Each structure stands twice: as C-alpha cells, then as structure tokens.
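To start, the structure under review is shown below, and the notes come after it.
Only one protein chain is missing from this complex, and each of the others stays in its spot.
Let's look at subunit A:
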Amino acid sequence: MAARQEVLALQAEVARREEELSSLKQRLAAALLEEQEPTPERPVQVSPLPSKAALSRDEILRYSRQLVLPELGVHGQLRLATASVLIVGCGGLGCPLAQYLAAAGVGRLGLVDYDVVEMSNLARQVLHGEALAGQAKAFSAAASLRRLNSAVECVPYAQALTPATALDLVRRYDVVADCSDNVPTRYLVNDACVLAGRPLVSASALRFEGQITVYHYDGGPCYRCVFPQPPPAETVTNCADGGVLGVVTGVLGCLQALEVLKIAAGMGPSYSGSLLLFDALRGHFRCIQLRSRKPDCAACGERPTVTDLQDYEAFCGSSATDKCRSLQLLSPAERVSVTYYKRLLDSGAPHLLLDVRPQVEVDICRLPHALHIPLKQLERRDPESLKLLGEAIREGKRDAQEGAADSIYVICKLGNDSQKAVKILQCLTAAQVLDPVTVRDVVGGLMAWAAKIDGTFPQY
C-alpha cells in the first residue's frame, strides 16, 4: 500500500513539475520574442570594439590555460578580446564554432540564421536545446553562449543573409566564418568577403565527409578562384537528403574555430590556399594544395566582374536554404493527394502501393501494405525488381474485380523520387516490359502522410 501511495505522490509531483516547466517555456518564448523587438530591417548597429591594454584578474584566471601558451600569450588574448567574428549559419558547424570562440574569449560574435530550431537539428546543433524548439536559432545560440561566457558580446541576426544586407554586415566584423548549408549562400559570403576585404574561414560537411579552407587571406585564392562555376542544382545533396553525422559537423566546426582563433590572435591560419578533407569513415585527414589566386577570377581577379552583390539564387539555380526542393515532373492528373489516397485505401479499392525510398529509409518507417523497390533499382532496370513488380501487377489484376482499374500509386519521402519513378514505370509499360497499368504518385509522400493523415507515423 505504501508503495502505491508513493507512486501516486510521485505521479502528482511529475505532473506539477511538467506544468511548471511548460509555463517556464512559455515565459521564455515570450522573453525571446521581446528580445527580438524591434525587428530591424537593417542589421543592428554595432560600434567597433575598443582596444584593450591589459587583462583583468578574472580574465587571467579564466583564460590561464591558453595564456601560458607562448604562441598565444597575453598579446594574443588581448587581440581575441577585441576581435569580432561573423558566423553565417548557427547549425551543425556554427554551433561548435561559436561555442569554442565564446569559450576562448573572442570579443564579439555576430550570429546569422533565418531558421528556427527543429527537433531534427538537435543531434548535431549542440547549442540548441529541446526547450527552444520553434524559436529562432540565432537567439537560441546567443542565449546559450551568454550562459557560457557573459563577457562575450553576442549579436543575433535572425534573418537570412541577403545580397542587400551581406556587405554591410560583413564590413562590421574582422573575420567571417561560413557555416551555411547551401550553395548560393557560399557564393554570397565569398563575394561579400572579397568586396569587404575580410578573410573567410569556410567549412562544410555531408554524410561522413568534411572540408575546410581559408579563402581570401593574404593574397590567397577565394571560393570563386577554386569553384568558378556553381554545380548544377540537381547534383547538390543537402544534409536532409544525404544525412550527416553530428560528430562530423562538430569536428569541422572545431577546426574552423581553430582557424578563426589563429587569424584573430595574429598567429595566421593553416589552411589558406589548401583544403583539408576529413573522411570520418576511414579516419583519414588529407590536405590538398589548392591553386593560387586566379588572375581572371570574377571576384578577386585583376578585372573583377563582381563589383557588387548579385542574385545568387539565380546564379546557382537553387534556393538559399537546405530545404528539399519540390520537383514538378508530372501533370496534376498523374498525381494524387494523401487525402485522396487515404480514401482509396479505406474504400478497399484494389491497387498497388509502391514505395521507392532507399532501404535505409524503409528501415526507419513504412506503410505495411507497400511493395518496396528503391528508385535506384528502377533506374537501372534491375531484372529482379522488375520481375517482382510484374508479379505484383499480375496478382493485382487477378484479385481485381471485373472492370476495376489497375492502378499503381508510387510513394517516397517527399514526392520527388516518386515522380521520377512514375516516369520510369510509364516508359516500362509503354515498352510493354510491364502490363498496362495506370501509374500515379502521392504528392508530398510519406511526410505529408505523417502531417495530414496519421499523426503517429514518424517524421524524419
């Protein structure tokens, strides 16, 4: 009996604290909103940091382990204290970078991010916590950094870096760190740094790979010297599609912090004119000597054509986010909504649901009645897969009542691959490799299913 009473008492206590926590979260959200007001159209004005003649007793204690390094010393620490760093992107790279710069005592950190904290960010964006889901990343990062080191001035910019704002913003900082997640922003940051004459510490990560370089430092090449042309949009993989391991962004963010600190403290960077590659699967680091500055570079060359910032989304043919693009390969008649598919499923109408996601995603979640054939297998007309599909279609025809339409509905995560698969299946039926059948895809895929039809279906 005593045990039962304790259970009840504990349950009541948990409920009380959960309520308290939820009220705290609401107050925090309100406070954060207040902090954002007034939302300036132009970036917040910041005055130059005053130079510093000596360290205080507290500072000496706090930074003592790095002060005794002869390469850094008091001189380097004083330089850090008056340095300002603009961090473009408070995600997987920006979080560890900002964390180490704040811990090391960099004077001012500008934090740029237009996005809000989502649960799927937390496995790698280590400055953001559960309580701030839905809040601006720039403010969430600033709040964490202030707790870490109240002497560091954090200036959050909860807005996208745009051609209209970038140059003005970059000019206010000594060093720029590119921690962004998309190609247009990388060209924008590069050009702004070249125009403003600022060194750019650039890192990126995807899957198990990372890259880091310092651009436009002391006569070295800029991003455009090395990559004059942006990649075709369809060859670019983002972290949502390709995946990324948090530790990998963490390693690269820390290397980036190291380069920023060395530049800010006057020690000079290690990766100007060279590219460090990190292969996390094999545990290899490899340093590639890059080309020198390109005399005919559009940005930093002798006769630059980039004399002010341009439309980088048009230049790259993609948007300045890492959100997944939606393709439009099919006509509306060839597509159905999740609501339509749900009604069809409930009506018991005979059909085949074909899931074309990679196996690794099917392992995460699936609709139990779906036949699974990855798009890759369809693309290379894998005989085994086509046999499986042909059998499923014939079986469906047998079970279907007289006159019932033979239909395949193709589904994937977001409704892009499913359209590609429909195109392939249409070719295969036209070529009579498969029996005649109507093929359509489900708009928005399984993530739309999770959002609109089944709240218990996992989102990833």
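FYI, a residue touches a chain if its C-beta (ideal position, glycine included) is under 8 Å from a C-beta of that chain, and two chains touch if they have at least 3 such contacts; residues count from 1.
Basically, contacts and distances are computed from a predicted model.
The listed options are "tRNA (34-2'-O)-methyltransferase regulator WDR6", "Molybdopterin synthase sulfur carrier subunit", "Transforming growth factor-beta receptor-associated protein 1 homolog" or "D-2-hydroxyglutarate dehydrogenase, mitochondrial", and the UniProt record of the chain not shown names that protein "Molybdopterin synthase sulfur carrier subunit". Although one chain is not drawn, the whole complex shows that of A:A30, A:L61, A:C287 or A:A349 it is A:C287 that touches it. The chain that is not drawn here is touched, among residues A:Q135, A:T165, A:T249 or A:Q377, by A:T249. Touch with the chain that is not drawn comes from one residue among A:V226, A:V247, A:M267 or A:I453, which is A:V226. Contact with the chain not shown here comes from a single listed residue; of A:T82, A:Q211, A:S385 or A:Q459, that residue is A:Q211. Listed for subunit A, the residues touching the missing chain in the whole complex are 89, 91-94, 179-183, 186, 203-206, 209-211, 226-232, 235-239, 242, 244, 249, 275, 277, 279, 286-291, 322.
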